[in-house]
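Omission of a single protein chain aside, the complex is shown with its protein chains in their original locations.
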Amino acid sequence: MPETTFDNIRLCMLKEAVRERGTMKKNNRSLIVILLPFLFCFTWATPAYVAGKAPYKIGVNLEMTGPWGEVNKIVRNTLLMEVEKINGTGGIGGRPLQLLIEDNGFDLNRAAANMTKFSRDKEVIAVIGPFEDNFQATTRAIAEREKITNIIICPSNPKVRALKQKWSFNIAQNDIIVSEKLVDLCLARNYKKILVFPAQIPLAQSLADYFKQFGEAKGMKVIVSKETHLNTDIDMTPQLIKLKPILEQEKVDAFYACTGGPPGGVICKNIRSLGIKTPILGTHAFGFGFFISLGGEATEGVEFPAGKPVVNPEQLDEGDPVRPVITDLNNRLKARYGTGADQISGHAYDAIGLLHASLKRSGDKATRSQLRDSLENTKGFPGCMGIYNYSPTNHDGLTKKDLIFIRIEGQKFTRVKFPGFE
Amino acid sequence: MTSWAYIPQLLITGVTIGAIYALVAIGFVTIARASQIINFAQGEFVMLGGVITFVLLNKGFLPYPVAALLAVLIVILIGFSLHRLVIHPLRKASLLIILMATLGASFFMSSTSNLVFGSLPKSLPPFSGSEAFHVWGISILPQSLWVFLATSLLLILLYLLSHRTFIGKAMEASSTDPMGADLVGISRDLMLLMAFGVSAGVGAIAGILITPIFYTSYNSGTLLGLKGFVAAVLGGWGKPSGAILGGFVLGILESAGIAFIPSGYKDGVAFGILLLILYFRPKGILGSPFVDSRRW
Partner (left out) sequence: MGGGSITTVSKNEFRKRDLFYVVPMWLLSLVLPNPVPHRKREFQKRDLIYLAILVVLPLLWRDFHFHHLMVLAGMNAISALGLSLFLGYTGQISLGHAAFFGAGAYTTALLTTQQGFPSLLAFIISAAVSASFAYVIGKPILKLKGYFLALATLGFGEIFLVIVRETPGLTGGVVGISGIPWFTFAGIVFDTYLKQYYLIWGVLIGLLIFSKNIVRSRMGRAFLAVSASEDAASTVGIPVAQTKLKAFVMSAAFAGFGGSLFASVMATASPESFSLNLSILIVMMVILGGMGNLYGPIAGAIFLTWLTDVLAGFQEYSLPLYGMIFILLLIFFPEGIGTRLGFRIVYLISYWAKKRRREKGKIE
């Protein structure tokens, strides 16, 4: 028995659901036109900034979930710490910096959507871009089209360099200088024959290609194995079993595990558990704490070229302009988060540092194109990874001299020096 | 060196990973027999077993056996909550919805594991030494022997559980003849809950066994779960003995196949075998009580 208007309504709707509802009153339809857009409204509202001068907004498009989640958290924490420090000293010309952090979930569509979200907000002057190599191409294209500066944390590769895009800058050591440095390492250790085991990521493949090119120019024999591995693989034993005979037949002097991320440590462990004693060389991506914890004792004696923040700052040269920067970052990070500086926090520091320096140079209320021009004219900026020099033809910033040779001894990263190869 | 020469070494890897597939497949079959639900989150139990043990060992500073036991208990609790929170509300829903719900639960568990425990692969210390034995030119890790031993013990334990204890017999009854079990007073809901607990526990133990050899990270569960299901279908869907056989056969075929094809196709081998089995003999190797009967 219907007690209230409600039950009445309920009954009516029941009846209607049973019979066909083809008729509608005409004048109610205009309500639909008004209603739908409001479904989307609240996601697009940007929070109003209260008090003081308008801040410089910097978009941050990172993979906070996915395989690099932990690593990107370090980036985010370092960025926040640096921005707080800059704002504490009054910002740039009285304007604070504000970070807008969005996760792209390791998905290409979302990385692109985040870029457009940042580009359409007129107050965002730059985007600190993806960490993952595969997203680079898309975000670069969007940055170029929407004319916003994109600072990319991963290294560039030949394909994107060939496009000569104006609005994107890489801050990581690129594949050319890493390969050159590794060739130097091989010359210093007198390795004549090297077997390369690349991962199936573009960075590893271009590293392998450049290494072969530079190595053979210096008279070494480089064998690039046909076996590859995915960078999400957690066991490389099958491929290594197939490579073992090649190692023994050709009597190679060194094994170059051309990969980044967790597979590096896994490869070391797998190799040693198969009883292979060949020295192992790595890429700069080996310079992370998790590499040692994954590989355990198998990583003893592994050598690779990497950025300077990997080792304790005391191991750097006295006169190195980068050393005080790293020491300072190391101390501040330890005080706040408990862990010291490493390559990742170094990248984050450099990104914000470069933006900071460029904004200071471009005067008050810098526009996007002013920022870009100023960033392109960066000369001699001392970041954690080295001295940055950008120019219209070079958007990578670092050179071979910004890398050092590192060897793992006693489960710690130790710097080694080879006279004549610094 | 001809391809055949790799086989002995690959067989060792194959049998080791096959034991793990067998355990995962048993987990699938346990739940499927109780309720005809396929729990795609099975692989996540394996992952969680390894990851939680790692965290308890390194951050909680518990001794290894205690950490392992505690991790298994925690994963069993997670299995119970999976049943209560996801499966039980959907008990009347269609097949598709339950399938999607378990997929969603699997996704939720792996991304939460990423959030809470981090995305880097985790390793556990091996039970005994880490130096491999070298027998006739092949290296055998002592952990592989442990895996085999533990798997056999666990399977014997499960057999005893289901055929000698009261709860086990009740579960068998509930799966063989649901209506009859209902009439006798066995609560199907409770049996399903137990089934989830058992398969979660088995999965967690598999995770702890396998992590010292192969790393566990937040996304290793998904693929492992799928391959475990393939193994269960391969051996004969719905039978525990089929699950065990299927697990070992799949492990061996997958590892031996690498000798002949480029190693990147490794995962494709499992799914290729699946398609072949489903096409030619959906009953599986040992035959299945479910396929071709009207229970599905």
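Order as written gives the chain letters A and B; numbering starts at 1 within each chain.
Basically, a contact is a pair of C-beta atoms (placed from the backbone, for glycine too) under 8 Å apart; a residue touches a chain by one contact, two chains touch by 3 or more.
In this text, all values refer to a predicted model and were calculated from it rather than measured experimentally.
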item: Residue among B:20, B:38, B:68 or B:170 touching the omitted chain; value: B:38
item: Which of A:188, A:230 or A:416 contacts the chain that the document leaves out; value: A:230
item: Touch with the omitted chain, as defined above, among B:66, B:95 or B:135; value: B:95
item: Subunit B residues touching the omitted chain (full complex); value: 38, 85-86, 89-90, 93-97, 99-101, 103-105, 107-109, 111-112, 114-115, 222, 226, 229-230, 233, 262, 264-265, 267-268, 271-272, 274-275, 278-279, 282, 296
item: Interface with the undisplayed chain - residues on subunit A; value: 2-10, 13-14, 17, 20-22, 24, 28-29, 31-33, 35-37, 39-40, 43-44, 64-66, 69, 73, 76, 101-110, 112-114, 116-117, 119-120, 134, 137-138, 141, 145, 159, 200-202, 205, 230
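Following the convention adopted for this analysis, only the chains that are shown with their structure count from here on.
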item: Distance from the mean Cα position of subunit B to that of subunit A, given in whole angstrom; value: 35
item: Residue ranges of subunit A in contact with subunit B within the complex; value: 65-71, 200, 226-230, 232, 234-235, 237-239, 241-242, 245, 262, 266, 273-275, 290, 293-294, 296-297
item: In the complex, subunit B residues that touch subunit A; value: 1, 6, 9-10, 13, 111, 114-115, 118-121, 123, 130, 132, 134, 139, 141, 213-217, 219-220, 255, 258-259, 262-264, 266
